[in-house]
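Excluded from the complex is one protein chain; the other protein chains are retained at their positions.
Here is chain A:
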């Protein structure tokens, strides 16, 4: 019997230190995470026959993704049947989705999925390392960015702030409601020894934090860090013989039925509606069966839109859903970003959500362990790029 549509399961996880900054190189962090994940699965490097990373080494070792699959396979001496990297996929969970497909297609038995980010170290050298104005040298020839950079859009926050403003306008969502996402996630981070920020914050602290781009504040933004995260995805029959209970990849969402653009898409749904429709159409599970949501919080408003898009609440009801923080708390009906997310835990940028989902599913989340932990959704991305994974412990 196969294990879900891809016959693929997560069998091991690993993560380096999450530091701000780390003294370790991007490659050292990556090796730390990879070896932990492989050992956690009860495997050795010799058992790994595939390596995948989103977005891969896209830009001369840039801090956004300094280590790609080709470098890592060489450093670890992995004999690959298949490897893949590259930015143009359904967002930060592309690596997991690609791994599931490669397993399903029979290319590999055990695939190492990883993501490394060293944005804290980069900012020590150049505070504007992440500026969109630096994405292209000279004239902007990007199909995508040329429509924004001439208008002094220097950070994605300017675009996502306009999504928030439109959501506020259409649905009456308020800053006081949105603030419950960072406030609640900080409570979760307090129980995560690896989180970057662990001191409690209140709604008053949130409302008092400085505006970056209206209506978004500093506390709506995730916190950069240096870290690497890795998972092993194994073929169903292999997974059954390993030390951890297999975490079956039940369904994924990777659809994009709108243009690749910040401003030609639905500002209040983004890609979430396409991703969610696809994922739920391929499973008998429903949103109400899900025990936890690990949803992208590069900016808090994105999390709110993922909650709506995935059907955890109605469209436009995200503000009321998160208000007060009880529904999304560790003991709530839908625990959200249980490690503090990227807002407080650190901007591991995507794979951290999968890592936390697996930790919770296996019951290994320590002080922050949630009570019911059989079914998880992880989703990552914003604007026109995103994807989701439904993962189940049978």
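Throughout what follows, a contact is a pair of C-beta atoms (placed from the backbone, for glycine too) under 8 Å apart; a residue touches a chain by one contact, two chains touch by 3 or more; residues count from 1.
The definition used in the following text is that contacts and distances are computed from a predicted model.
Q: Missing chain's UniProt protein name, "OB-fold domain-containing protein", "SufD family Fe-S cluster assembly protein", "Ferredoxin-type protein NapH" or "Carbohydrate ABC transporter permease"?
A: Of "OB-fold domain-containing protein", "SufD family Fe-S cluster assembly protein", "Ferredoxin-type protein NapH" or "Carbohydrate ABC transporter permease", the absent chain's UniProt record names it "OB-fold domain-containing protein".
Q: Specify the residue from the set A:6, A:114, A:163 or A:353 that touches the hidden chain.
A: A:163
Q: Based on the whole complex, identify which of A:74, A:174 or A:261 touches the chain you can't see.
A: In the full complex, the listed residue that touches the missing chain is A:261.
Q: Residue by residue, what part of chain A touches the chain that was omitted?
A: Output for chain A: 128, 131, 133, 138-141, 146-155, 157-159, 161-163, 165-166, 169, 210-216, 259, 261-264, 267.
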